[in-house]
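Removed from the display is one protein chain of the complex; every other protein chain stays in position.
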Amino acid sequence: MLQDYLPIVILVLIATGMAGLVVLLGHLFGPRRPSARKAQPYESGMRPIGPGTRRMPIRFYLIAVLFILFDIEIVFLLPWAVVFKKLGLFGVAEMLVFILILLVGYVYAWKKGALEWE
Amino acid sequence: MDLGLWIEWIVKAIILIVVLLIGFMYLTYMERKFLARFQNRYGPNRAGPVGLLQPMADGIKLIFKEEVIPKQADKLIFILAPVITVIPAWVILAVIPLGSIQLFGRTIDFSLAGDLNVGILYIMAVTSISVYGIVLAGWSSNNKYALLGGIRSSAQMISYELALGLAFVGPAMMASSLSLARIVEAQSKTVWFAVLQPIGFVVFLVAALAEINRSPFDMPEAEQELTAGYHVEYSGMKFAMFMLTEYTKMIVVSVIAATLFLGGYHFPFLTDRWPWLGPLVLFAKVIILLFGIIWVRATLPRVRYDQLMALGWKVMLPAALLNVFITAGVMYVLGMIA
Partner (left out) sequence: MDEQTAVPFIDVTREVDLAARFPEAVIVDVRKEYEGYIVNRDRLIEVATAIRDELGYDYLSSVTGVDYLPDGVMEVVYHVYKMTGGPGLVFKTQTPRDEAVVPSLVPVYPGADLQEREAWDLLGIRFEGHPDLRRILMWEGFAGYPLRKDWQEAYFEEEGKPFKNRWPDGQVYRIEDKNPYENNVQYPADFIPEEYEPENDALLYDSLKRSIRGRDPELETDVVMVNMGPQHPSTHGVFRIAVALEGEKIVALKPVMGYLHRNHEKIGERNTFLQNMPYTDRLDYLSSLSNNFGYALAVEKLMNVRPPERAEYLRVIMAELTRISNHIFAIGTFLNDLGAYFTPALYAIKERELILDIFEATTGSRMMCNYFRFGGVTRDLPEGIAEKIHRLVYDRLPQKVDELDLYLTNNEIVRSRTEGVGVLTAEQAIAYSAAGPVLRASGVPYDIRRADPYSIYDRFEFDVAVRYHGDTYDRYLIRIDEMRQSLRILQQAIKDLPEGSIQEGKPQYQVRVPAGEAYGRVEGPKGELGYYVISNGKPNPWRYHVRAPSFINLTGYETMCVGNKVADVVAILGSIDIVLGETDR
């Protein structure tokens, strides 16, 4: 069973090697003439105001939390999709209830304005 | 364990990556040529006959470019980010079935792991990883454009991943399997799932465009606002790797779309008779889809970020869920459920 994944492991290793090689290529052949101005972060040619890393708008966290919620739903849906023919009506109803519960949360988030981008 | 099997895997893995690399190079060429024709231009036509060597020239140029690393950047992550971005794009296609032929008395499967029984889950898992590269690239650059661009793109990608994931559910239901090989087989027995799953197919195409940050959802490319988004500080080969990822992903989603909804390597009558045509059939389908993606880029302006997110959460997600319901309902009515 686990053996099925062996080719993928090989592929990942080779891909990593290739990616490393590509980075190395640029590293080996690219010229290197650093200067203070060049090392500054780019902000349309102006000296940046304030730090480059800073607090982000809260919206992004909301999106992340909502994503986790629904992503788990999908992860549950997939195995169900495989076997739902065997489960019959019970399986369909069961999943319907599960999705409906999540939908309540979805409607709540929508009404609360979590999906608005103001 | 059989040594021959090991060699087969290694050879297939290398072939896969090399095919993707060449695919990337000539996809850039194809895009530039087609865009040019859409726009009354010629496109690249100097390097080699009809510009066929242009991708080489670009690659060589990029190798010899200076790679600037901004002073306040987090160096390790800054260098790792493109690597992390590119690996998922290369390994997704391992699970795509390509058909098989009988040769030397044994069955040779063209694909690396097309039979993997959790193929769809694998695709979803690997796609999720590629978000990391983008976030890290944006964060480690210590640049406001890059940070905002990185966060934006990652929020966009995870939002559309939901719709994308739900679009997978339909084919999985029809085929009763998460294995892509089974899904293709199921389509070869009936018709393409694009016909049976029209909503799912459309949702998949739109979500895929957003997932790979292509026009009209190309926020990271939104040079009009954030210059270039998360990869603004990258130059030389590291920049090339982000481009490589983008174009490889174009190929990847086209392959996945062709496999899930357009019958994959299978084409009625054709591949039944000559199974070795499998990879070529898939290739043809992929080219058509890629042409569509390029066409969209030549045609449409970009949607705004808030509109993009609204579309993802308020339209695509419910539509995809609805598709699951409809599929289950119709299958029940048709008595396909025990």
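By letter and in written order, the chains are A and B; residue numbering begins at 1 in each of them.
The rule is simple: a residue touches a chain if its C-beta (ideal position, glycine included) is under 8 Å from a C-beta of that chain, and two chains touch if they have at least 3 such contacts.
Only a predicted model underlies this, so the values are computations on that prediction, with no experimental measurement involved.
Visitor: Given the contact definition stated above, which residue among B:Glu66, B:Asp272 or B:Asp306 touches the chain not shown here?
Guide: Considering all chains, including the one not shown, the answer is B:Asp306.
Visitor: When the complex is taken as a whole, what residues of chain A touch the one chain not shown?
Guide: Considering the whole complex, chain A reaches the absent chain at 43-50, 54-55, 57-59, 117-118.
Visitor: In terms of residues, what is the contact footprint of the unshown chain on chain B?
Guide: These residues touch the chain not displayed: 35, 38-41, 144-145, 148, 215-216, 218, 222-227, 297-307.
By definition in this document, only the chains that are shown with their structure count from here on.
Visitor: What whole-Å value do you get for the distance between chain A and chain B if each is reduced to the mean of its CA atoms?
Guide: That gives a centre separation of 14 Å.
Visitor: Could you please specify the touching residues of chain A with respect to chain B in the complex?
Guide: Within the complex, chain A contacts chain B at residues 4-8, 10-12, 14-16, 18-20, 22-23, 25-27, 29-34, 36, 38-44, 48, 50-54, 56, 60, 63-64, 66-67, 70-71, 74-75, 77-79, 81-89, 91-92, 95-96, 99, 103, 106, 110, 115-118.
Visitor: Please name which positions on chain B make contact with chain A in the complex.
Guide: Checking each residue of chain B against chain A gives 6, 9-10, 12-14, 16-17, 21, 62-73, 79, 82-83, 86-87, 90-91, 94-95, 112-113, 115-117, 120-122, 124, 139, 141-147, 151, 155, 158-159, 161-162, 165-166, 168-169, 172-173, 176-178, 227, 232-233, 236-238, 240-241, 244, 305-306, 309-310, 313-314, 317, 321, 324-325, 328-329, 331-332, 336-338.
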